[in-house]
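Got a structure here, written out as structure tokens. Questions coming.
Complex shown without one protein chain; remaining protein chains in place.
Up next, subunit A:
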Amino acid sequence: MDPERKKVVERVAVSTFPDEVLERVLVQLKSHKDRSSVSLVCHSWYDAERFSRTHVFIANCYSVTPEIVSRRFPNIRSVSLKGKPRFSDFNLVPPNWGANIRSWLVMFAAKYPFLEELRLKRMTVTDESLEFLALSFPNFKALSLFSCDGFSTDGLAAIATHCKNLAELDIQENDLNDKSGSWLSCFPENFSSLEVLNFANLSNDVNFEALERLVSRCKSLKVLKVNRNITLEQLPRLLIRAPLLTELGTGSFLQEHPACQYSELENAFNKCMNLNTLSGLSEVTALSLPALYPACANLTFMNLSCAALQSGEFAKLLVHCPCLRRLWVLDTVEDKGLEAVGSNCPLLEELRVFPTDPFDEDTFHGVTESGFIAVSYGCRRLSYVLYFCRQMTNAAVATIVQNCPDFTHFRLCIMNPWQPDYQTNEPMDEAFCAVVKSCTKLQRLAVSGLLTDLTFEYIGKYAKNLETLSVAFAGSSDWGMQCVLGGCPKLRKLEIRDCPFGNAALLSGLDKYESMRSLWMSDCKVTMNGCRVLAKEMPRLNVEVIKVDGSNESQADKVYVYRSVAGPRRDAPPFVLTL
């Protein structure tokens, strides 16, 4: 664009729309996707956007450096960061891989002294970092750690001790060193700002009286999720002190002395008028469950994935939960339980069925295709499913997606790899064909079972909105992966393990990877040479190979490819080779 024209445009822009106004308007924009779009309109919009942005979401901590972020966004109050590739949750990434929060914290302390919120997923966080965090940000309000590692309860103690304005402490599913529950007692006696407390996955006892006092003081407490050491006798004492609770995660739901405390429990739940989310319920039995019924009327999310319920008691519970939109269960409820879901939860949008005993193959348990079908008939609004089972048929999946064409997330895990349709003995290709054809809004797909390249042909051809694809033990040749990379215009994340895809497949995506967040391929047929070619052709991608001990020199065991403006990692451990 020639300079003359540019000046005209800018002058016009300034006179009709002062930056301050624009910024005021843009502050209302919360979605980072919208903000990205706004920033691309023109320079003044880019500037207005960057000054008005208070929350930054960095989906891959290695895609950008702290310096770049702080230069662009000077007014950040809230940061969300994701680190390791998702398959690290399943032990596919060796320890000490990286994604350490430290360098980010140092930058934040320098550039964002008023930082209020930090939400981390799959990052490595040490106790020193937590203490640094606690001491560096006087306004710090919210800490959420999900699937992180590297810290212990000492770090939590530092947070509790020093963060005077803490409103949210959410410690979920982390690989932490749980030394003791004494961290909870570190909240000062005058501390009262907590609104969200989630320590459900910690295993050590906390001092109950300290917890009771804490809950008493924090009048705005809305979310309380305790760990399984909190007993059913203790629960009512917490509930009566937290009348504003909207999300509750109970501890153990095991009744030790049936008669006496049941009424107390019932009373406490009677008063929980505002609950919309319920979880916990470990060790629940049919005897203690009915105490919950009064509190279930407005529940929209019930997480029973730690509660080994049988179908009968589960069905009775569901009768009291007509408003459920999200439900997580264990497969102990079996198909019968899922039939009850279909009958009682017409508003259901999300269902996750977790396996109780994923490694025990000889005992029958769990759910089959019938349960899934039953849910699909009763819950037509279903849009998110995560389903672990041991058998499935193409016909069943076809029926399911015919009933529920609005799926945006379809994650089916047939737990035995390479398993065909158990009735026809054919591959499960047609199942996923049905999924991608019927569910035009599909954003996330996880496939399983015996699959040939045909599945991937279908995916490439029909899954126009697909953003995330997870593949394991599937495909017949490079062609499969090529189809996906050649189709799927909106693909952002592709994670593959144990598939027969090699260099030809890898290199067919050359043009695609820069528009994607990342690619993960482990235990496929990719070689070091293939990766080197990729790295050479696409210098703006980071092509990293994780070498596993004892593997063949030329094999690229685990390949992680991602776009980055930060250049190659400077903190890579020895087993990560950047090509």
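Everything that follows uses one rule, which is that a contact is a pair of C-beta atoms (placed from the backbone, for glycine too) under 8 Å apart; a residue touches a chain by one contact, two chains touch by 3 or more; residues count from 1.
We take it that contacts and distances are computed from a predicted model.
Per its UniProt entry, the chain excluded from the display bears the name "Auxin-responsive protein", taken from "Glyoxylate/hydroxypyruvate reductase B", "Transmembrane channel-like protein", "DNA repair protein RAD51 homolog 3" or "Auxin-responsive protein".
Screening A:184, A:459 or A:472 against the full complex identifies A:472 as the residue touching the chain left out.
Considering the whole complex, the residue from A:244, A:286 or A:319 that touches the absent chain is A:286. Note on the undisplayed chain: of the listed residues A:124, A:391 or A:438, the one touching it is A:391. Touching the chain that is not shown, out of A:23, A:128, A:175 or A:212: A:175 (per the contact rule at the top).
Of the listed residues A:67, A:256 or A:511, the one in contact with the hidden chain in the full complex is A:256. The set of subunit A residues touching the chain not shown comprises 87, 89-92, 147, 173-175, 201, 254-256, 258, 282-283, 285-286, 305-306, 308, 354-366, 368, 370, 388, 390-391, 413, 415-420, 422-423, 425, 427, 449-450, 452, 470, 472-473, 476-477, 497-500, 523, 525, 548.
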